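Here's a slice of the assembly, chains where they normally sit.
Should a chain be cited, it is by its letter among A and B, assigned in written order, with residues numbered from 1 in that chain.
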Amino acid sequence: MTRFADRTGPIRLGMVGGGQGAMIGSVHRVAARLDGHFRLVAGALSSTPDKARASAADLGLAEGRTYSDFTEMARREARLKDGIEAVSVVVPNHMHLPVAREFLKRGIHVICDKPLTGTMRDARKLEKAAAGSDALFVLTHNYTGYPMVREARARVARGDLGPIRLVQVEYPQDWLGEVPDPSNKQAAWRTDPAQSGAGGSTGDIGTHAWNLMRYVTGLVPEALAADLQSFVPGRELDDNAHVMLRFEGGARGMLWCSQVASGSENTLKIRVFGEKAGLEWSHDTPEKLRVTPLGGVTTIVTRGSVASDPASLRLTRIPAGHPEGFLEAFANIYAEAAAAIRAARTGAPLPPGVHFPGIAEGVEGVAFVEACVRSSRRNAAWVSL
Amino acid sequence: MTRFADRTGPIRLGMVGGGQGAMIGSVHRVAARLDGHFRLVAGALSSTPDKARASAADLGLAEGRTYSDFTEMARREARLKDGIEAVSVVVPNHMHLPVAREFLKRGIHVICDKPLTGTMRDARKLEKAAAGSDALFVLTHNYTGYPMVREARARVARGDLGPIRLVQVEYPQDWLGEVPDPSNKQAAWRTDPAQSGAGGSTGDIGTHAWNLMRYVTGLVPEALAADLQSFVPGRELDDNAHVMLRFEGGARGMLWCSQVASGSENTLKIRVFGEKAGLEWSHDTPEKLRVTPLGGVTTIVTRGSVASDPASLRLTRIPAGHPEGFLEAFANIYAEAAAAIRAARTGAPLPPGVHFPGIAEGVEGVAFVEACVRSSRRNAAWVSL
C-alpha cells in the first residue's frame, strides 16, 4: 500500500469515543501504548465539545488535534502530513459503522471494538466499506490475544486432541444483575436496543464466547438453537442466553452467556473435547492451559514454558511465572495490528504468525447474535448459520 | 409398621447383584458398613450359582444365606426369624423392577441403585409396587448425601440466593470415549438398550445431574429441549446430551452430561444463580461450597465449619479439614435409610432432618430420560415434564 509508505516509527493513532469515564477507551489506550507501537495524537473522544476538550487535555493531545465531530476528524487528519495512520473506534455499537466508514474511505486503518455493529444490515455495509478500502480493519476480540488461547488453538490445529466432538463455552458476568443506576453509561447503552442492537448479553459477551470457540476449534457451525431471557424487570434485550450448537462433521456444543449470573465476575471459559484429548482454558487463570488425554493425566501448560507452541511463545513478553493479563492480551491484538500496519506501509507480506480478528469475524459475530434472536423468537428452533 | 417391630441393633441386610468384580456392589457394601448400621447376612450376588457362591464366600456370608435366585432369596428370607430386614439392589437397570418387587411385596425394605428402571413403564410398575408395600424404598442418588450438597440446598431453601434465575448442571466423564473392551461388563450393560433402557449417559449420569439440580434448587421443571448424541461408532444409546431447561416461575437452566468428554474423570458440578447470590458445588472439591453475592466477595464454606447449616452438620463425621468423600456421602444415604428403617420398626416418625431419595425421585429421573429421548427424536423440540 502507498498511503503511508513514507512513515516509520510508532504509528500515529487517533481515537473516536473513550472520553472521561469510559472504561474500554482507557483499555484501548493502554493496549496501544504498552509495546510502544502506537502514539495517540488525535481524538474525537466525545461528541460533546466540552467533554471532548477536557478528555483530550487529560491525555495531553494537542488542541489542534482535538475534535468533537468524527467526520471532521477523519477529513482533517487525512489531509495532515502527520495525520493519523490508524484510529481506534470505541463508541457504542450503533456508531461503529458510521465512524469506521469515514476513516476507511480515507485509507486510515480502523481498530474497532466488538461487536462489529448492532445489526446485520450495518455489518454488511461495514463489510462493504472495508472491502472497498485499502485500509485494514481490526476487530478487538481481545481474548484471542491471550497466549494460552493461541496455545489451545495451536494444539487443536496440530491434532493433539484428535477430531473434535464437543465444545463447551461460557461467559458469565453479574454486573447487570439488577436494574442499573441511571448514571451508569456503560450499562445504559448496552441495554438500549437503539445503541446496542438486537443482542444484549449475546452481543456484548456472547460474541466473545462465539469468537473464542471459533478461533480455538476452527469448527464450522451449521445451526444453533437459542433460548434467550431478560431476567431483570423492564429490560428489553437479553441478559442471559442458552445456546445449543451443531457443527459440520457432527461435533456438538453448548454456549452460555449471562450478565445476571450472580457472583460471576468475568469468567469466560472454553473446554474442547476431541477423540484423543480434552483441553480447558479459563479467563480466571489465563496463564494456564489444562490438557488431558482420554483417560489420562492432566498437564498444566503455562505461558512461556518449554512445552509451549511457537504460536503462544510469539506473544510472550516476560518469563513463565510472571503473570500477564487482560491488558497484555489486548495489547497483543494491537501489536498484531501494528505489525500488519507496518507491513502495509510498503506492501510487504504479513510477518509469519501475525493474525488478528477482522471484518469476517465481525460479520460472523453479528450473524450469531441475529441467529440467537431469531431462534429464540421461534421457541428455540434450530436456525442455520 | 410391625413387620420388624421386634428387631433391635444393626439392620440385617441382603444384597442382589454385586458379585465379584462389580464396582457398585462393593460401594454399597462399604456404605452399609461404614457407620455400623447394617450387617450383610444374605445375598444373591450373581445369578450364576458358582459365581454367587464364590462371591458370598469372599464376603463371609453363611452358605445357608447364599442364593443365586433372587425370588428364592426373597421368599426364604421373608420366612426366617432372623431374615433380612432390607435388601440392596445393585443389578442392571432392567432388573430393578423384578428384583425390588419381590422384596417389597414381602415387606422387606429396598435400597436400590439408580436409575429407578430402564423404562417409564417399569418405573410406574415399581411405583405401584412401592405404594402397595409397607416397606421403604430408597434410591441411591448418592450425591445428595454430600454434606455440602445439603448445605447448598439449605441455603437456597432459606433464601440466601433470593429467587432462583439460573441453574447450570453438568456431569462429564470420559470412560466410554472409545468402543469399550468386551470384557468390561459395566460398560457392556450400560451401552445395551435391553439392560440400560432408553438412556445411555442420560440414564447413567444424567439422572444424577437432574436429581442434584432438583434437590438443591427445588425448582419445578416445565419443559426441556434435548440434543442427544452417540459419538462412539456403533453405540446405540446416547453418550452425550445437551439439554436446555425451563422451570415454573421463569427460571432457566442447562444440563450437560457426557461419557465421552476426554480428560474428565467424574466431575459432577452444579451452579445456581439467584437474584441475590450464586453458589457452586463441584464433585472435584466436594468439601467446599462457594457462595458469592451479586457483585460481592466469594466465601468458601467447608464441611464442618462454623458457618455450616444444621442440614450439613447432621451428616458430618470428622472435623473440617479432614476430607470426607464419595464413600462417606454414599454411607450418608445408607445412614438416612437406617434411621428410617429403625423408625419403621415401631412406627415412630422420622427423626428430624432425615430424608432420602425414593420412588418419586426415581420416577422423575426416568421421566427425564424419556423426555430427553423424545425431545431429541423431535430435533430438540420442547417437551413438557
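Just so it is clear, a contact is a pair of C-beta atoms (placed from the backbone, for glycine too) under 8 Å apart; a residue touches a chain by one contact, two chains touch by 3 or more.
Computed from a prediction, not measured in an experiment: that's the story for all the values here.
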item: Number of copies constituting the complete assembly, 2 shown; value: 4
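Just so we're on the same page, only the chains that are shown with their structure count from here on.
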item: Cα-centroid distance, chain A relative to chain B, in whole angstrom; value: 44
item: Complex contacts: residues of chain B adjacent to chain A; value: 161, 165-166, 168, 170, 174-175, 177-178, 225, 227, 229, 231, 240, 242, 244, 246, 250, 252-254, 256, 258, 260-264, 271, 273-279, 290-296, 298, 379-380, 382
